[in-house]
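Worksheet for the structure shown next.
The excerpt is restricted to a subset of chains, each kept in its original location.
Every chain is named by a letter (A and B) in the order it is written, and numbering of its residues begins at 1.
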Amino acid sequence: MQKAFRSARSAPSFRAWQPYLDAALGFRNHWYPAFFGAELAEGECRGQQLLGEPILFKRAGGSVYALPDRCAHRGTPFSVRPECYTRNTITCWYHGFTYDVRDGRLVAVVTDPESALIGKLSLKSYPVQEQKGIVFVFVGDIEPPPLIEDVQPGFLDEALAVLPVGDADVVKSNWRLAAENGVDAAHIYIHRNSELVEATGMTLPLGILPGSREGMVSAAPGGPKGIVKGGKEIPIWDADIETARVSARNRPGMGKNRVNPDVSLWLPCGLKVDPSPGASEIPGMIHFEWYVPVDEHSHRYLVTWGKHVGSQQEAETFYGDVETKWRSIIRRFNDDDIAAREAMERFYAEEDGWHRERLFRPDVVITEWRKLASKHNRGIQRAVAE
Amino acid sequence: MQKAFRSARSAPSFRAWQPYLDAALGFRNHWYPAFFGAELAEGECRGQQLLGEPILFKRAGGSVYALPDRCAHRGTPFSVRPECYTRNTITCWYHGFTYDVRDGRLVAVVTDPESALIGKLSLKSYPVQEQKGIVFVFVGDIEPPPLIEDVQPGFLDEALAVLPVGDADVVKSNWRLAAENGVDAAHIYIHRNSELVEATGMTLPLGILPGSREGMVSAAPGGPKGIVKGGKEIPIWDADIETARVSARNRPGMGKNRVNPDVSLWLPCGLKVDPSPGASEIPGMIHFEWYVPVDEHSHRYLVTWGKHVGSQQEAETFYGDVETKWRSIIRRFNDDDIAAREAMERFYAEEDGWHRERLFRPDVVITEWRKLASKHNRGIQRAVAE
């Protein structure tokens, strides 16, 4: 496809975000959301791959622990046939190597009880924190920084009630295409005829021109690092193609006015939309989502909804409202996003898309994100065999 | 499988056709048949990969136009959700980039109507010609030569009535194995017990020894370049294996005599069989087929039947005759060819077949073809990411 795109090229701006281009498997030394805590009952195990690493999670005594899902002996995945003789251990079903899930130490070997390896051999132990119904795991080698530095601002607020949306989707695209779609100022075009717009009568522009680059970057020491789409945005309601006019379904004056949300994207991979589009139905609702690398060509897509509440009763009301007023409307909304991420995958994965793309001005949010991620990440994740 | 074949090797003749060996994706700067025109109605779009390139076709105002099936912005395939606001445009469903299909120019961006890219950014525009019910596309970078230089001789004759056979098969072999099977003097062995031979009583030799190399090459300036199996062919009717005799089902004197056809193969990938085996039922019938590279391991297989006619009425009679006298007989004939092409694929793709094959004298037609194709092609097609 030589010269498929005939146009002069500006200086190769992609050099400004080379570390990001290298991060096909995500960033090392960050906290990542793995799954919803409710998915793992006491005493149960769960194997899940994140950032190319197979990880075994077990809940023991209420807490979740994480080890490599590979016995140190010969790499057998514990999760194929999880064996737990005691609360705090996982035993490899093949030769009985038994580890304390709390620290990864080999504490017994059923087939050789006096093995010299006991007490000497260890599996890596992944730091884990469970917050707001999400199990976060730290994929890295350094002393983990506080979780609050790796999640969207406000997500850990005590007063925030959070509801997981459901099972995570596994989407067949690199995680970066998903993150960029999430924060993309112009991507709302794909939602213009969504059930959301139809059912709520909400105004939704065809696209949004971001404001100035100034103030976009949020990178205060000790806090999360992210990009916030600026406030001086310009909505697009109409466009002309030859003699045809394309217009937003509901425009100002024609529908329920949408509150222009702050959309922001945070290292390592979390989006915040505040207020959520759902705030038209449930005031104060905030949308959070994450794009967690599984391998180079797929990611897990986790979504939660939150709202600041003053009491448990308010929280329950919020949860109830979500079920009655929101879930059915939004049900298939993200299918469009998933379709867009997957549609780009081949171009970026096989056709040198990272160097052939031609961005337009709304993409300034994306390029600012790439630069921020290149600058503030704590490491590039590499494949096991590299 | 070292030394699997024990035999002295002659000098490496494959050096005489190295360019051909490099053309796993076909030849660049040639006209290729993409699909039958009847498959694309006015206003409709169609995504199809040729020679490794994803291409978007649209019929607008009767004519077919072709662009890369990748938005210049971020590589989204238009064909996933084709959006056409006007007759002459295709809009990317992701961000609303809108191109004039006639020349590939970016004429509007729905999400940013005043984008500076409008009028400056262009997609490549593939030249297209629709002739005899086939949409031809020029995959290349140069000013395209006349179509007549890239199709089988006579195919564009005004007096030739042409009938597409049906949907193209996608065959799981490299296109060259298909082209070589088509012109292969000895391959008729696989058809010896076909329905064709049975139902028509037609004589069909076990194999054919080509005549002399002389006169095989057809490469006059300004015309198509191809190989014509010579006239002094020797048919093989019987062969002995130990004490067993293998004979053609119908031999001269035993059946309806087959007219020995001219079989010829033309750059970039078209076969002509004149007369067609069908001429026994429908005098004057000619067979045309093409092996169009999709990727390195598959090709589209297009077949048409033609006949010179003196009027539209004669054309209609021909079309009717095909339905009543021919289509049912020949229905599964090409399945044997497809099986042969696919059976060779692993040897050539994974086992270095191009250098390990041991050709025999009927293959002179094939080696002449390889040399001709190496000499007269206008370029080697490369993969996008190379």
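Criterion: a contact is a pair of C-beta atoms (placed from the backbone, for glycine too) under 8 Å apart; a residue touches a chain by one contact, two chains touch by 3 or more.
Just so it is clear, the structure is predicted and the values come from calculations on it, not from any experiment.
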Assembly copy number, counted for this structure file with 2 shown: 3
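Here, only the chains that are shown with their structure count from here on.
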Fitted rotation between subunit A and its twin subunit B in degrees, CA, nearest 5: 120
Length of the line joining the C-alpha centres of subunit A and subunit B, rounded to whole Å: 47
Footprint of subunit A on subunit B - complex, ascending: 28, 52-53, 68, 70, 72-77, 80-81, 85-86, 88-89, 91, 93-98, 104, 107-113, 115-117, 120-124, 141, 382, 384-385
Contact footprint of subunit B on subunit A as seen in their complex: 1-7, 184, 186-187, 189-190, 206-209, 236, 238-244, 246, 339-340, 343-344, 346-348, 350-353, 356-362
